[in-house]
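A single protein chain has been omitted from the complex, and every remaining protein chain is retained in its original position.
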Amino acid sequence: MRAAPSNGRGAESDIDAPVRIGVVGLGYWGPNLVRNLQELPCAEVIAVCDQQADALRRIAGRYPALQTTTDFDDLLRDPTIEAVAIATPASSHFPLAAAALKAGKHVFVEKPLADSSKAARELIQLAEERERVLMPGHTFLYSPAVNLIRDLIQSGDLGEIYFISTSRVNLGLHQPDASVVWDLGPHDLSILLYWLEELPQQVSAMSRGCIIPDVPDVAFISLMYESGTIAHVELSWLAPSKLRRTAIVGSEKMVVYDDTSNEPVRIFDSGVMPRDPETFGEYQLTYRTGDIISPRLDVAEPIYREMEDFCASLRGASATRSSAQLGLQVVEIIEAIDRSIASGRSVDTLPRASSRR
Amino acid sequence: MRAAPSNGRGAESDIDAPVRIGVVGLGYWGPNLVRNLQELPCAEVIAVCDQQADALRRIAGRYPALQTTTDFDDLLRDPTIEAVAIATPASSHFPLAAAALKAGKHVFVEKPLADSSKAARELIQLAEERERVLMPGHTFLYSPAVNLIRDLIQSGDLGEIYFISTSRVNLGLHQPDASVVWDLGPHDLSILLYWLEELPQQVSAMSRGCIIPDVPDVAFISLMYESGTIAHVELSWLAPSKLRRTAIVGSEKMVVYDDTSNEPVRIFDSGVMPRDPETFGEYQLTYRTGDIISPRLDVAEPIYREMEDFCASLRGASATRSSAQLGLQVVEIIEAIDRSIASGRSVDTLPRASSRR
Amino acid sequence: MRAAPSNGRGAESDIDAPVRIGVVGLGYWGPNLVRNLQELPCAEVIAVCDQQADALRRIAGRYPALQTTTDFDDLLRDPTIEAVAIATPASSHFPLAAAALKAGKHVFVEKPLADSSKAARELIQLAEERERVLMPGHTFLYSPAVNLIRDLIQSGDLGEIYFISTSRVNLGLHQPDASVVWDLGPHDLSILLYWLEELPQQVSAMSRGCIIPDVPDVAFISLMYESGTIAHVELSWLAPSKLRRTAIVGSEKMVVYDDTSNEPVRIFDSGVMPRDPETFGEYQLTYRTGDIISPRLDVAEPIYREMEDFCASLRGASATRSSAQLGLQVVEIIEAIDRSIASGRSVDTLPRASSRR
Partner (left out) sequence: MRAAPSNGRGAESDIDAPVRIGVVGLGYWGPNLVRNLQELPCAEVIAVCDQQADALRRIAGRYPALQTTTDFDDLLRDPTIEAVAIATPASSHFPLAAAALKAGKHVFVEKPLADSSKAARELIQLAEERERVLMPGHTFLYSPAVNLIRDLIQSGDLGEIYFISTSRVNLGLHQPDASVVWDLGPHDLSILLYWLEELPQQVSAMSRGCIIPDVPDVAFISLMYESGTIAHVELSWLAPSKLRRTAIVGSEKMVVYDDTSNEPVRIFDSGVMPRDPETFGEYQLTYRTGDIISPRLDVAEPIYREMEDFCASLRGASATRSSAQLGLQVVEIIEAIDRSIASGRSVDTLPRASSRR
């Protein structure tokens, strides 16, 4: 029998015990979650839930000790389960996460945090009231490459960030109920928030549903920031070949981040300067191209670090890097993108409040 | 003594004689023009004009037979010069071309045709009145790769063109008096007009002057066409490495055009189809990836073919492929882009008339 | 109780029943074997054997139904086990395979078949006497890319094969008891035998043990064939980056096979011809470069097809594609390479017998 909790977060169990987790959703991503959680010393998967009996059978074949159920409430009713990890389609994120929070569980939910900012805010409020951890799965925030670039930006090594241009395109997979903006967009939008620590003021977007009418499968998104930085995000499920290419252009250095390459980060010591500040008006410019460096990167799997952060947080460590607040901002930007697509014009990300975090 | 002209175009000289040409502007591009014209059997450079005595000396060292002058009127006054080729900064295109047309010369002018649509229209009218050839230098219309892709589009091999995404970025060279849109934009906009044979209805653009305030050196441009096709053009003078990459995504095949590659055109036999048209509503899609082909391309230098087209046209052949009308449309689109940048919203390319050519 | 066998091969069990297999060696490759065998309808892994208790525990965690043992004889003593798959270090291939054949088991053994041609021949004789299948694991013979190229060669599409040049280099992993020739060489040598269907007449090789004296970790190997074809194989465990590149130069076409690329096979319609056969003596040559094609390839995992071939063969189908005879030839070539390295000169692959297969 457990001791009574002395405070909200993580108090109901031994601080050193592995976090007992139930996983719901065993489609593409769920089994990855289970595998990483099983490998983590700080976590233990107790039960898995999916509506497809087949999916349950497959996972049970690999992890015979797991309890399996098609009823999500079984997870909620189990008092030994402290946390729930949700890897279901986006439209079910809100009801499942809300139910779990209400049942006193900590919640990890795959991106996007919810399918509307209203729902995301409601989840955040629920988590605060119940003093539970609520963490969206913005996995790229745990990628060694993304973090190395964040360090370069935050340290000032790149100078002023002039602009960022990113392409995330490949052939498929179309989602029947979500646009490419809701499906792939959270990756780039969360990375931009993490790098720039600034919400875009304005967004402008164009898209087309080439294969399924009304479900955009290609989108071009422009983002303007108060600091002057601009960004562009190209997203598509229709492409001759896979691209994961981001160029970060700073006043001091430039970086290319390519997640498909053996050298995901390349730092270019290149730039442009007025030849003589005094004669700036005459636009005598000097172009500088120097060494190019591909720094060695850690090989840690981002999802492993992500789940480690989740467990540490609910055992009392600081807030998760991929925070519910950041998850909400991602959803707010996507809603602004949708408004821009619908109206054919630039829109403010937030109606009128300050965009600074 | 020449015979009286029996008709307007090219009649003032022997139909088989090389076209006698004066070239004005010996900066970056002018010497290329001179070299190609010298190699063309159908042309003969008589005189060159530049304000820099140095530039004249350099070209005279290489082609001692050329007359050199710092006075453009010398070219216009020479009755043996039939045509003038203008390779000066954009702001001087209109006054030089107008003067040459008024002097009865045929005119080739580097892109853009003029620095405003009003000026471009005035030049077109002048050329029609005087029955002279007026040709803007949209050189890519003579590139073997661009023409091979045009054939693939026009023949229907690619199917419906869903979208085109293009990046033309490199480090430098900033122009003191023209944005990257006016400098690099004419290349992609002329190619899109040549491929799609359709003027975009709407444009939406975002830009930034990173180095020189008020002179955009990076721009992201979205184009919407009545046919449903969408296009995106990324232009920049600030980039870690040179990119010349265009993806053309059709319903039947996809193409990547990369002008920096040994294999500039790659055709991907890839696509997406509803698995069963009857159950389309269920979005069962099939992804098809087939062979990739890099077709062999002619190695002809585009500028050589371009000048050949110019000479043939003023000797009585059909209109030039790079037509003054297309040159005007390029300028109209750029003006719309500038309006979109200034207003922060999508704008119609042409105020209200039909956009179909 | 089983019926008496009516013939040697595969007769002791139902022709449709899955082949009951024991796997010995759970290092790097063994677990791959187990996973593929488990997925194959025609096979069933009954027991696994390794000297490391840890390795047994790990595999039992994933496949709880497996019997585990540290004693290889347990596998041989189990009358329900029909076949043994050996994935142990090369020096143990002979004793384990010989014992298994003597116990009446069919044998699959990872490459090389044995660590000497004498031992390989003894295994072949044992298998023939006992009418058991003996199959070496030359996995590349089941690679879609390797087979597509074989078809191009066999059909004559490439014309006469002038030469083949291949590089298989990467950083590590050094084997303490085997040179890079014995470790990586079997891949290229088996592919060359499969493509050319010809044993090289002569080999000439140079090597160096850079890290561990007397254990070559880089080798350059030249092979000469009676047909006139020549081949070169570069092998190394010391390399700045991984290369898996093979160029096949034929009189009609050329092929590049790169196993690390998204497009592993590229067919170049290139060649050289005397301009006029009559004036051949004057060496007027024409160089032809045409289209380049990257054919789509099946995505089947080679090891899966390899084990399928093994099972089919011992159930009565024809001999395995990766045959014991080919495995012996690979070992004979490696021994010739070792003789060439030791003597510093070219050596005959086979002392004096015909080299034609």
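Annotations for the structure displayed:
Order of writing sets the labels: A, B and C. Residues in every chain begin at 1.
Note that in this section contacts are C-beta pairs under 8 Å (C-beta built on N, C-alpha and C of every residue); 3 or more make two chains touch, one makes a residue touch a chain.
Values in this document were obtained by computation on a predicted structure and should not be read as measured data.
Between the chain not shown and the residues C:Cys42, C:Ala98, C:Ala239 or C:Leu297, the one that touches is C:Ala239.
Per the touch definition above, the residue from C:His174, C:Arg296, C:Arg321 or C:Arg339 contacting the chain not shown is C:His174.
When the full complex is taken into account, the listed residue touching the unshown chain is C:Tyr162, out of C:Trp29, C:Tyr162 or C:Tyr304. The chain omitted from view is touched by exactly one of C:Asn32, C:Gln202 or C:Gln325, namely C:Gln202.
Along chain B, the points of touch with the absent chain fall at residues 62, 64, 241, 262. Even with one chain removed from view, chain C keeps its contact list with that chain: residues 162-163, 165, 167, 169, 171-174, 176, 202, 204, 206-208, 210-212, 218, 220, 222, 224, 228, 230, 232, 234, 236-241, 247, 249, 251, 254-256, 266, 268, 270, 272, 274, 282-283, 285, 287, 289, 344-346.
Within chain A, the residues in touch with the undisplayed chain are 263, 269, 289-296.
Criterion: only the chains that are shown with their structure count from here on.
Distances between chain centres, each the mean of the C-alpha atoms, put C farthest from chain B. Separating the centre of chain A from that of chain B, both taken as means of CA atoms, is a distance of 42 Å.
Taking each chain's centre as the mean of its C-alpha atoms, chain B lies 56 Å from chain C. Distance between chain A and chain C, defined via averaged C-alpha coordinates, is recorded as 44 Å.
The set of chain C residues touching two or more other chains is empty.
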